[in-house]
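This report refers to the structure that appears directly beneath it.
Missing here is one protein chain; the remaining ones are kept as they sit in the complex.
Here the chain labels run A, B, C and D in written order, and each chain numbers its own residues starting at 1.
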Amino acid sequence: MKDLLPYIPGFINDAMKSLGFFMPEIVLTIGFILVVITDAFSAKKSNGPFYLTLISLVVAGVFTIQQLQYKSTELFSGMLISDHSGVLFKLVFLMVGLIFILFLKNNRDFNSHAKGTGDACSIFLAVLLGMNLMAMSSNLLMIFISIEMVSIGSYLMVGYISKDNRQTEAAVKYVIFGAVCSAIMLYGLSLIYGLTGTLNLSSPELIRGLSEVPPLVSGVIIILVLVGIGFKLSVVPFHFWSPDVYEGAPTPVTAFLSTGPKAAGFAILIRFLTPLQNGDSTQLDNLLFNFNAILAVAAMASMVIGNFGAIWQNNIKRMLAYSSIGHTGFLLMAIIAFSAAGFKALMFYIVIYAIMNMAAFILANEVEELTGSEEADDYKGLGKQFPLLMVCFVIVLVSLTGLPPTAGFTAKFLIFSSALDSYNASGSVWLLLLMITGAVTTVVSLFYYFKIPLNAFLKARETPYGLVKYTSMKPIWIILSVLLIVLLFVPGIIISFL
Amino acid sequence: MEALSQNYIVLAILAVLLPVAGFLRVLFIKNTSRAFFYAIAGISASFIISAYIFTAVWNNQTVHYQANWFTIGNTTISIGILINNLAALMMVLVTGISLLVHIYSLAYMKNDPLIHRYCGYLGLFCGCMLLLVIADNLLVLYMAWELVGFSSYLLIGFWFTKDAAAIAAKKAFIMNRIGDVGFLIGLFIIYTQFGTFDIQKLFGEQGLVGSAILHNGVWIAASGQLPAMWLTVAGIAFFMGAAAKSAQFPLHTWLPDAMEGPTSVSSLIHAATMVAAGVFLVARIFPLFNETVLLFIAITGVFTAFLAATIALTQNDIKRVLAFSTISQLGFMMLAMGTGSVAGGIFHLATHAFFKCLLFLAAGAIIHELGHVKEKENVDFDTQDIRLMGGLRKRMPVTFYTMVVASLALVGLPFTSGYLSKDAILIHSFEWAKSRGGLFKIIPYTALLVSWLTTFYISRLIFKVFFGEWRLQKKLNAIFSVHESPAEMKYPMIILAVFSLFFIFSYHPLLFEKSWILSGFDQAESLQRINAFHTIIPATVNLISLLIIYLCYRWYVKPGFAGVAQSNFFYRLSESQWYFDRIYDILIIKPVTQLWTAVYWFERRVVDGIVNLAGSFGIISSSVSAWVDKYLIDGIVNGVAVLAKRIGDFSRHFQTGRLQHYLVTMLFFVLTFFVLKYFTQLL
Amino acid sequence: MIPLSHFLIISAVLFCIGLFAVLSKRNAIQILIGIEFMINAGVLNLVAFSRYDRINSGGQVFALFAIVLAAASVAVALAIILNVYKKSSTIDLSKVNQLSD
Amino acid sequence: MSLLSLIIFLPLLVGLVILILPASLQQKFKYITLVVTLIQLVISGFIYLKFDPSIAGIHQETQFQLVEKLSWIRLDLGTAGKLEIDYFLGIDGLSMPFLFLTSLIMAVAVLSSWEIKTNLKAFFALFLLLDAAIMGVFCALDFFLFYIFYELMLLPLYFLIGMWGGIRREYAAMKFFLYTLFGSVFMLLVIIGLYFSVVNPATGNHTFNMITMMDPANFVQGSIFSAAANLELFGISARLLAFIVLFIAFAIKVPIVPLHTWLPDAHVEAPTPISIILAGILLKIGGYGILRVCFSIFPDAASQSSWWIGLIGVVSIIYGALNALAQKDLKRLVAYSSVSHMGFVLLGIASGTVEGVSGAMLQMISHGFLSAMLFFLVGVLYQRVHDRDIYSFRGLATLMPAYSAFIMVAFFASLGLPGFSAFIAEAFTLIGAFSSESVNGWLPRWMAIGGSIGILLSAAYFLWTLQRMFFGQPRLKGGDNWLSQLSDVNLREKIALAPLALMALLLGILPSIAFDKMNTSVIEFVRFITS
Partner (left out) sequence: MSIEQLVFYFFAAVVLISAFFVVTMNNLVRSIFLFFVTLFAVAGLFIFALADFVALTQVVIYVGGVLVLMLFAFMLSNKQLLNDLKVVKIKSVHSLPAFLVALIFLFILVNVIIAAQPESISWLQNKSNWLQPADNTVNQIGIQIMTRYLLPFEVVSVLLLMALIGAAHIARKDKV
């Protein structure tokens, strides 16, 4: 008791100082509370929570953008670190969040949900807060808590509507799978703590402690932690849940899960790996193990399984789920080629990926609302009936494939660039294999992505759908598709932030 | 002089272009009525120009003019005209005969609805032929060479609605293409070795070809060197081109089929001019040929002559007899070339052009008139079958007499032009063989034999057509009337008959050496003149020829000749044209057809198949991956279950939920890593 | 004093028992129990190590948070399981397999 | 805005305009497109006249003409240096002829688009997009830009084949797309590798400038594609591997045996205007790419692999021709003849001689005109009776004399009749191939002789078709019904065909109009790659 007394003022001061860097999160928290309160006291169909959420997003966005200028700072006695990359991730989350909340607002499932969407807004804000914390965590405890926060929120969002047994099934699979993974991760974290005596990622004791034990020990422990992160990323072999969950979950939630938490997973992966990678590399190579080999195998497996698995699918959401596994593998390439350029490439890819994946799900949802089907076979002849929609869809799919004239190409290009650059420097054969796998799976991805235009434009349907109008998401998917083309020509508007 | 030369150049170009203008006209104007007028006007002008140039050039000067055509890399390819004795002679020959054939065609083609095309094609042919003759550049020569082939294709297939004509045209073009490939390979070698196509530079005095030397198996020229083999290859390649065009063995089979075209065309192109282009080519590039190639040419020539003559013996189609005769005579010319007598070859080319043209025109007159009969009497018979002719001497006297003159020239009896040129070749070949001795003697003796065979088949033709009774009437048991052909046809024939006599070529009826054409060319190889040959050979040839003519008269005119046994092997061999078409069919066409069928099969089944396999690779791999996703999980579990069955008995109850499949698999992978880690650490 | 490794081994055994439950049980609630065992194993580790960390008490605090989070997850998981039961009338997860390739 | 940008972006802009215009105007779209292509034709004609033939280009940036260089993307990538992507256009003797070819073929393709009846708006918008992309490929000197245009061609083609094509159009479109993408994805890797291996000496940044990539001095010491470092990947020299990858990417377009099987399918299934563009221009992009990229950037690897390329060329010539002989479908026959004719291009390029490369260039241009003409003619027939089977027709010459005349011109020009461009082109590729052994020892002589067999075979299949379909007594599968449908070529078709025939003839008689403009470049190119 006495031992601690001298530290108390310091902690308090530190906490007070940190609040200044914590504005976006505070805003989100306040928003969360306000939404909870409003929801409790307003009618079920009230728009209040929605607008409150929107406002908190915007305000948080303003604060976050301000943070871009700040230097990297430790907050709350090393619980968090506010640095440039974290802020970028937070911006991505906000962008995804903004699209998501609009998507949710205009989604038929959510609108017709008897219990209202107010709770969804509050859960969403909490998840967003969790994601922000994930991006900033520099402490094992914070990592655990923030991941749990995002996970629990995600389980709730998946099971939110539970309109049929498919949705509940998705939710239960997600929750059990997630709980197992986080339990394994907790066990790993406890051992890291045991070996190093610290929870702080940036502390030198962490590396020292890990390098004192035999590589078997550190390797196993780190892998145990990576299970939890891998689950968030849905990287092979922790991907099994994602096709089922993505298929079963309400479409806006799927769109959100495949972008936001995934990006947060990358943020935390970088946080977690950075001390391990940036340590004394010679020592690491000797004492720890070669992460790159493991990550490379996982990345290649993700690309292969994701892309090849997607060919098989007829359900568009399931297909996109597999494709997002493939994209994760591709993104891992940038992690492996970790460097300044690699980070920029990664960020750029994540932004573009978020836009295009969101857009893809929005478009798939649009088609679903127009035709009532999620099956690729039912896209036959849609190009004729809904030219604008399908043209946008094609742009998005082209971007997902990574072909010009879309930003998806630039993104892919940058990843390849960083990989090759890193290869130039290191000569690691893994990178070469990764690039080849990436190139091959790009071709493969054409098979399934182009199933949609193939059906929509090249095939005809006997009985066209009745007269239906686009939902109010129309301006959003148009903007997103156009953005994908515009960003090819002026990638600077994103890159200048990086 | 310079200015005059300029005039010749313009004139020569005009001579080429005027006939072609007729062709261009056809492309745009479908008017048939005045087609002939323009065509004849064009060719007449061309003829007059040619004659004018001839008088100026012959043994006097060489007109050579060049302009840059295009530059490729650092090499400038020129285009130009080179009119020397050879070219000038050919010009006159071509335009003169063309003019006559044009006039002849006026009547011959009168009723054809497409005569404007006919005129156009003829014009194209004349232009290209003239270009071929005056080109100073092997590349241009080659172009003209193929273009005459093309116009020949058009003309053979002129009656394109007849399948036989269309097929014959195709055959002619493709066989010529085979030769052209040879020609082209020759061009490659020339260009690689000398870097130019200029005929004057290559083959003129102190030309590049002449000054190139063979040293240690290397053929060294100023601008490059090749292994010596390529000199021979070049010679043979060029000769391959010449052989195809001049219907030499083994590329001769297109010419008889080419008789499907109008007879006037046959006479102009497939007897007098175009087919002689091969001989012309050999003369143009003569310095290129080395001993080996020359011998090759000589042997090919004499063999072709023999082959064609034997075939001509038994043919019943009047045009085919003449066609084989043409091949045979072209063989003679080649023989002359091969034995080094360029002059003799060209001389025979000139004389042969006239009398063979005449033979065809006469045959055409007969066919034409019989065609009238066929049309008028509305009976169906083959107008070209000599078995259905006979006794036409009285009915078509002009045709008869002119054709006899031409036949005599072909046989080579004194006082005809043929006598001179044929003797030139025969005697020269004997002298040539004498100087070499040994087996080389087979060549002149074969030539001798061929000239008797020639006598036989042409006599048979004349006697069968003009003497005796008209077998058609007998066969159909009716009376038909046939009369002399109209003036447009008659007069060209008469003119040609005059040109088949000796005085056009030499003032001395019996001594070929006095001929002015021979004096226009250098004797490539000076052989020892053996006087005995100059008397013995003509005498022997002619005496025996007369005997043969008598024999034929006895056989074909006098009754009582039973005919040769048609089952005789030699007869069948001859009649079926030595089975060449059949052999080619079996040896070349069938295998090639099978080849392409096989290749296409390969394409579809294998190449495309592999690709489709690769394409379905995606599907296969996806099924693999789906298999991984779907069955590996089950599979591992089931696999372990099978193991469990062997251990215990509770495997039947083995049922786990799917979510747990996922977890098991996931952990399985994690464990795999752990185990790996564990064991690598132990290592 | 109890040696640290004994704690660790006990926790490892507990973890694996939990894991076994998770992998083998078909009843959703039993699976949850398995997960709780795994979490408890982690917590046990933390607590055991925390004995040597008087100043920061990182382990104990972490353990507290872990317990609280586990409770929250269980609450959410049970709510979802209840929903599954409502829709599918079963809590046997091996029968919940509509979503698959 | 300079001419090159104009020629690229004019169609793009008009394409957008067409998208915006109401569908009620759709009958006008073809005229709008025609006008655009005609303007392009005028511009490229002007460029042709203005082009200074005495400047070589190839590997000297200063010698390119109509250069436009704007910095486009500048990204600071940290350790990977600054990303330097330029909007860099320019032409030299190797690219200029293709501009003219493209404009002319595009105009003809528009004229043949009259047969398109459905969804005109989309068709012409995609058409113009394709037009812009192709122009861009020929003008781009920045590899990144080049790649973008190169890939940009794929999409419109996919839809143009897939939406307006024949019965198996989906299969054909997908096959085409996959093939080309397969090549180009790996090309992207090589491009990035080159980017990291090369620095712009002026700025010290890595660069995508193709011209900079051609100078070995600009390669970073020890970088992956540095000639000096001579690194190995999978046991092969990295430069050779990169060359092979790029070569395959372009060779798929050319196409070579055995990567050609997309071509018959795509050509047969594509609507006529697209067949025309495919055969007339797209295939040339492969050849152009091999010259501009493969050989220029990796001359050392080129000399190592020329024997194989030559062999591929000869095999393509003969294999394509033999397949053409076996075809019953006229369009398929023409497609296989393309394979055969493009084999000459490879042979000529592989010879590494001035004659060979000039011949190859001319062959590309000539084949551009001729194959466009052939496909147009097939389209004319198909449009009338919806049949292309050679055995369904006989004696067409009687029924359609003008059509037959055009067919004759196209066939004979294609089979290399002197007087037409193909002859000069094929002759000089073969001469180049033959003399190669003497000049630089790249190709053995038998390849030239092997290639000349192709000339013979091409005569065989074209003449056979001519004889089978056009000669003889008229006899049609469709009977009297067809008789009334088989009208002769109309004025529009004549207007489309005449310039093609005329160009083929003109180039055959006056090859200097092409050679003069590119000779300096070709000489420099050959000097550059063989030195």
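In this text, a residue touches a chain if its C-beta (ideal position, glycine included) is under 8 Å from a C-beta of that chain, and two chains touch if they have at least 3 such contacts.
The structure presented is a predicted model; accordingly, all values stated were derived computationally and were not measured.
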Among the chains presented, those that the missing one touches: A, B, C
Touching the absent chain when the full complex is considered, from A:Val96, A:Val220 or A:Ala407: A:Val220
Contact set of chain B toward the excluded chain (per top definition): 636-637, 640-641, 643-644, 650-651, 653-656, 660, 664, 667-668, 671, 674-675, 678
Chain A residues touching the omitted chain (full complex): 1, 4, 7-8, 11-12, 15, 18, 29, 32, 36, 44, 75-77, 79-80, 114-115, 119, 122-123, 126-127, 129-130, 133, 141-142, 145-146, 148-149, 152-153, 155-156, 159-160, 162, 171, 191, 194-198, 205, 208-209, 212-214, 216-217, 220-221
Residues of chain C in contact with the chain not shown: 1-10, 12-21, 23-27, 29-30, 32-34, 36-37, 40, 43-44, 47-48, 50-57, 59-61, 63-65, 67-76, 78-83, 85, 91
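Heads up, the rule we're going with is that only the chains that are shown with their structure count from here on.
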Of A-B and A-D, whichever chain pair has more C-beta contact pairs: A-D
Chain A and chain C: spacing of chain centres that average the CA atoms, whole Å: 25
Inter-chain centre distance, chain B versus chain D - centres from mean C-alpha coordinates, in Å: 36
Multi-partner residues of chain B (each touching 2 or more other chains): 626, 629, 659, 663
Chain A residues counted as touching two or more neighbouring chains: 172-173, 176, 180, 243, 309, 312, 447
Of chain C, residues touching chain A in the complex: 8, 11, 15, 18, 22, 28, 31-32, 35, 38-39, 41-43, 45-46, 48-49, 52-56, 58-59, 61-62, 65-66, 69, 72-73, 76-77, 79-81, 83-84, 86-88, 93, 96-101
Residues on chain B engaged by chain A in the complex (per definition of touch): 618-619, 621-626, 628-629, 633, 659, 662-663, 665-666, 669-670, 673-674, 677-678, 681
Interfacial residue positions of chain D with respect to chain B in the complex: 175, 178, 257-258, 260-262, 319, 322-323, 325-327, 353-355, 358-359, 395, 397-398, 405, 412, 417-419, 423, 427-428, 430-431, 434-435, 438, 445, 448-449, 452-453, 455-456, 459-460, 463-464, 466-467, 470-473, 510-512, 515-516, 519, 522-523, 526
